[in-house]
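Below are the structure tokens for one structure; questions will follow.
One chain of protein is taken out of this complex; the other chains stay put.
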Amino acid sequence: MKTKHQGWGWMLAVDFFFAGMGGGMLVIAGIIELFIGGGNTSLLGNILGPLFMCVGCGFLVLELGRPLQAWRVFMNPKAILTIGAWIMSIAIVSGFIYASFGIASDAIFWKDWTFFRQFFALVNIVTGLVVATYPGVLLGRHKGRPFWVGPGIMALFLLSSMVTGAAAHLFSGFLVSAPVSQEVLNNLPGLVAAMLFLQVVLWCGYIWIKLTGTTEAEAASAKRWLNGDLADGFKFLFLLMGTVLPLVMVLIPTILTQGIGSLLVLLGGVSMRMLVVRSGEDRTWLPGEQKYRARLPLGCEDFMKKVWDNK
Amino acid sequence: MARYAMVMDTRRCIGCHSCTAACKVNNELPTDIIYNPVTTVGPTGVFPDLHMSNLPLICMHCENTPCVDACPTGASIRRDDGIVYVDDPKCVGCLSCVMACPYGARVKNHDTGAVQKCDFCKDRVAEGKLPHCVKTCHQKARVFGDLDDETSEVFKLVNSSNATRLLGELNTEPFVFYIFEKR
Partner (left out) sequence: MSKKVDLNQPGIEVKKSACYFCHQNCGVLAHVKDGKVLAIEGDPDFPTNQGGLCCRGNVALQHLDHPERVNYPLKRVGKRGAGEWQQIPWQQAIDEIAAKLSSIRSQYGAEAVATAGGTQRTDDWARRRFMNLFGSPNGFHNAHLCWIPTFMVETAIYGWCPFDLDLGSSRCIVLWGQNPGASGMPEAHHISELQEKGLKVIVIDPRFTETASKADLWLPLRPGSDLALALAWIHVIIYEGLFDQEFVAEYCEGFGELADHVAEFSPEWAAPLTWLTPDQIREGAMMYALNKPGNIQWGTSVDQIGRPAGATMHARAILRALTGNLDCPGADLLTGPSQDYLTDEEMEGNEFLPEAQRAKQIGSDKFKLVTWPGYSKISELTRKTWGKAPTAEWMCEAHPPSVFRAIASGDPYPVKALLMAATNPLASYGETDVVLEALRKVEFMVACDYWITPSAMFADYIMPIAGALERPIITNSYGCADFMLASQRAIQPMYERRNDFNFWRDLGVALGQEENWPWKTVEEAYYSAIAPIGYDVESFDEFVERYRFHFPEREYYKYKRQGFATPSGKIELYSTVLKDLGYPPLPEYVGPTENEVDHPELAEKFPLVLTTGGGFMPFHHSEHFQIKDLRFLRHAPYMDINPRTAAELSIKDGDWVWIETARGRMKQKANLTEGIHPKVIYTQRCWWYPEKDKRDIEFGGELGGALISNGNILTSTADKDCDPYSGAWANRGLLCRVYKVSEADQKEVK
């Protein structure tokens, strides 16, 4: 149904991608810090975590109808988006502070304050987890969007955040080594491969359940992924290029394959979110509504654009 | 305190779209914005055994507003009398409410960047007048009033056995009710 687009667009998908990846990176770095020890992740990776979150915020602000008023999103504590905004702000600050501990410079006078490093690592884990999860929670609570509604999408988003975060750390490690030891980073490919495998299983399960075990509206929305306008993107971009291919590639122990594999994981992450946002165009349509809206003008018609005068 | 509600009698609605036009024109909406479409359901069946009806849609002014819950800036407000509206200066156009509403009641204004929607013509209601869509309807298919007033027509219609809600299973608790034909 061709109608004028009224809703979230690709910029929000990109925001979800960067924010989720950043959140995942913070969680991973934080867990490694607390359970294995400091210096096992690349400085680049530690900086990219919060930096990606900033990039995500940037896209979020650009998506707004009134970007200059963006500060208002902090104002309503009852909204998930507000809570998310606050937590993400804390995560960004905490993330940068944590990363700063790894900067080899005398200006960083706090770099040996281990307690604080671990404190911020903990904050990173908690806030990063929230940032990695809340978009999925946000979408899952949309009663009127059949593809999103339900608890399943929360897991899919969290998983994607984690796997893209892991892949980003892996890739960062190729560019800038971890100060203390590369060993943890060298074990990341296995983790990434395992998560990618889980991703295939969960996505196939999600779509199959939507298609066969839920409401008519949900089944219709899932059909778009199977043989509708989202099918090519889903099967080729996300499943093949973004999940299965990198799964194979990261298991091949060369920097080239693992490097490209990591980037493909990121491709998978962004394409997944684009598809999900587009599938949000489906609403719990009311009787007769689709036909009515399909017949409305799109705005590009001559009579819409014409400046009427009596010449 | 009043509790405003509207009842749509689809047995009477004849699908003339006057309510849509009246709202658009009197509220000076941008050309491409409609607050209250009237859809046509059918004709269903096979010629000549057919059935057709019309469904006037509008913001449902819910009790459990998904839109107000989703709004990060507090621009989306539900009053005690049930009217849900947008406080324009606070709206940043994040479209969370647009995505949250299962009824498609909210629209983005591409010129101002903000979101707007039906507010039951609250300024007219404050003066004791009817919303434009109700007043303009020749068929008298739309009834508006205070549900807390037991003498009101809305009260009688809502409490009769045939008033129902759209998408009631979503628990939004809309305060726009529908009367459908008995088949």
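All chains are identified by letter, namely A and B, in their written order; residue positions are counted from 1 within each chain.
One rule holds in what follows: a residue touches a chain if its C-beta (ideal position, glycine included) is under 8 Å from a C-beta of that chain, and two chains touch if they have at least 3 such contacts.
Since the structure is predicted, the reported quantities are computational estimates derived from the model, not experimental observations.
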Hidden-chain contact residue, picked from the options A:F35, A:F115 or A:W308: A:W308
Footprint left on chain A by the chain that the document does not show: 294-297, 300-304, 306, 308-310
Residue numbers in chain B that touch the chain omitted from display: 12, 14-18, 20-22, 24-28, 31-32, 34, 42-48, 50-54, 123, 135-140
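Just so we're on the same page, only the chains that are shown with their structure count from here on.
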Centroid distance [mean C-alpha coordinates] between chain B and chain A, Å: 35
Residues on chain A engaged by chain B in the complex (per definition of touch): 4, 6-8, 63-67, 69-70, 72-76, 78-82, 85, 142-145, 280, 283-284, 286-289, 291-293, 296-297, 299, 304
Footprint of chain A on chain B - complex, ascending: 31-32, 34, 37-42, 54-55, 57, 66, 69-75, 90-96, 98-104, 107-109, 112-115, 166-167, 170-172
